[in-house]
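For this depiction, one protein chain was excluded, whereas all remaining protein chains were kept in their positions.
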Amino acid sequence: MWSYALKRAGTTAVTLLAASVIIFAFIHVVPGDPIYVLLGDTATPDQIDALRHQLGLDQPIILQYLNWAGHVLEGDLGRSIFFQAPVLSVIADGAETSVLLATMTMIWVAIIGVPIGMIAAVRHGTWLDQGLSGAAMLMASIPTFWVGLYLILIFAAWLGWFPSSGYPSVFEGGLGNLRYLILPSLALAAPNAALILRLTRASMLDVAREDYVRTARAKGIRPWQVVRRHILRNALLAVVSAFGFTFAALLSEAVVTETVFALPGIGRLVVQSILRRDYPVIQGVILVIVVVYLLINLVVDLSYRLLDPRVELQ
Amino acid sequence: MSRVGATLWLQPFMARPIALAGLGVLLVTVLAAAFAPWLAPFDPYAIDPMIRLTPPNAAHWFGTDQFGRDTLSRVIHSARMALLIGSGVVVFALATGVPIGVLSALFPRLGHLLMRMVDVLMAFPALLLALGLIVILGPSVANAILAIGVGYMTTTTRIVYGLTLRLRAETYVEASRSMGAGTVWLIGKHILPNLVSPLLVQASFVFAFAQLGAASLDFLGLGAPPEIPSWGNMLAESRTFITRAPWLLFFPGMMIVATAFSLNLVGDALRDRLDPRFRQVFGEKG
Partner (left out) sequence: MLSVRDLTVSLGPERAPVDIVAGVSFGLARGEILGLVGESGCGKSMTSLAVMGLLPQPGPRVRAGQVLLDGSDVTQLQPWQRVEAGHGRMAMIFQEPMTSLNPVRRIGDQITEAVQVHERLAGAAALARARELLELVRMPDPGMQLSAYPHQLSGGQRQRVMIAIALACRPQVLIADEPTTALDVTIQVQILGLLRELCNRLDMAILFITHDMGVIAQLADRVAVMYAGRIVETAPVGALFEAPRHPYTSGLMDCMPSRNSGARRLPTIAGQPPKPSRVAAGCVFAPRCASVREACRLATPPRAEVAQGHEVLCAFPLNGGGLP
């Protein structure tokens, strides 16, 4: 286990290193001189010279990368042109919304996707299964922003049950503010619940074909007990690991949904920074999301192995 | 494809009426795109301030937008952009993914390096990768294709790599190799023909998800220029008027859903026809 964990952490580190090179290169390949990019186009020649020297842009590119990477490791992701503040603190401001939104979405995904996927698998081959699987495919084919706009139209504009946009922090307005996230999280949950539904169904059907399930049936256990004791747990191992990946992906998938609902999260920060040409923020967000994504993958992979008793063997 | 081959491919649709319906929707979309100028009742660009935001009526079946443009005509013309982006992304994904995947599988050393690079690209969430590329390249239709395509290049490469490894291990490939067949012969004779069916499945899924990706970019104002009619652009514009003109939201959105759903249905039907050995290469995602 430990040797595997080390090896797996090693590959993650290498991937991260390679990804960091791409992310570093980003600021150099966007149109225009990085200095103008960093200072905006209102900079004076003095400022430009000062920054060029300060950033060491007169140095070889390798040194520039090492320099940048060193700053990143110290938690310095540069300064936002628009906010005139450290990028990390700008991202941190959006993190609350994004993390809460992703968490709420995953709750919907879990309570919609998993049980319905189980029902479809247990009723495999019946019209109910075909209907549920078809509905899941339909849900995966609907753009999240379209669902979002309809939710706003129906539940905010017509019925007035939920607010249509924005999100004041729970730390200021109390937990009641979570109602701002209900519609966006539902919109975001639709396609992801569909994916988890299909995965739950497929992995339960896979497990149901295993020899040990036949053994369990041979014992004379009732069908529902066979499902509960032998199929479900083994099938859910795969589903739980997909949960980790989905959560990580949600942090960036929420870009469009956050825009629709005007939520102050990381996704909307990216879009607005693109429109404002605030490149350091874009670079910082990409870096943070890739790091989070890789770390979650690593943790999910390792805990998956921890849950499986077979790994003791290795 | 021979006649026998064609019947084999039609078979999954015959057994499944809903997949056949999906095929029908796609056919209608293609026809709409091809004959848009003749099918559309009005000029999609013609502005008429007198009839701003009229609900659906006898003259304008799908109503009009905030400039008085006919929604039905714009919806029909948008089919062109949908097909252009979809096929562009598919072509890009296949044109890059197939060579990289096949060569990686045949030359393990090169393959190891290339697949590690694919892994690195896969560490970037697809939409974020697309947005980053749009920042670098600037918003345009061609760049939207490229930006979305890169995300599917990685999945296609993975799938082709997995399939080619399987094919390579098959005895007849080994046998033809031991008889001195060259790599080009091997690829042309044994690998590519076997990749056709699974790639058709992959193409339908990529086409479907490219629709959704393109709609998202359009919606964010980072895809096709706003003056070009596209379902995503129409939705982006309709946003401001959702309470006053809900029909502007309905029709373009329905078209996106209909095409993406149809493509998924077709891909699903084709996948079920695949050789079981190949089917597992398509994991939980498309």
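Letters A and B name the chains as they come in the text, with residue numbers starting at 1 for each one.
By definition in this document, contacts are C-beta pairs under 8 Å (C-beta built on N, C-alpha and C of every residue); 3 or more make two chains touch, one makes a residue touch a chain.
Just so it is clear, the model here is predicted, and its values are computed rather than measured.
Participant: Any idea which chains on screen the missing one touches?
Facilitator: A
Participant: Taking the full complex into account, find the residue in A:104, A:186, A:216 or A:251 that is in contact with the omitted chain.
Facilitator: Once the missing chain is taken into account, the touching residue is A:216.
Participant: Just the residue numbers, please: which parts of chain A touch the chain that's not shown?
Facilitator: 124-125, 209-212, 214-223, 229-230, 233-234, 237, 308-310, 312-313
Throughout what follows, only the chains that are shown with their structure count from here on.
Participant: Under the definition above, what is the set of chain A residues touching chain B in their complex?
Facilitator: Chain A reaches chain B through residues 14-16, 18-19, 22, 26, 29-31, 134, 137-138, 140-146, 149-150, 152-153, 157, 195, 198-199, 202, 242, 248-249, 251-253, 255-256, 259-260, 270-271, 274-275, 279, 282, 285-286, 289-290, 293-294.
Participant: If you look only at chain B, which of its residues touch chain A in the complex?
Facilitator: Within the complex, chain B contacts chain A at residues 18, 116-117, 119-120, 123-125, 127-128, 131-132, 134-136, 138, 208, 212, 215-216, 219-222, 235, 238-239, 242-243, 246, 249, 253, 256-257, 260-261, 263-265, 268, 284-285.
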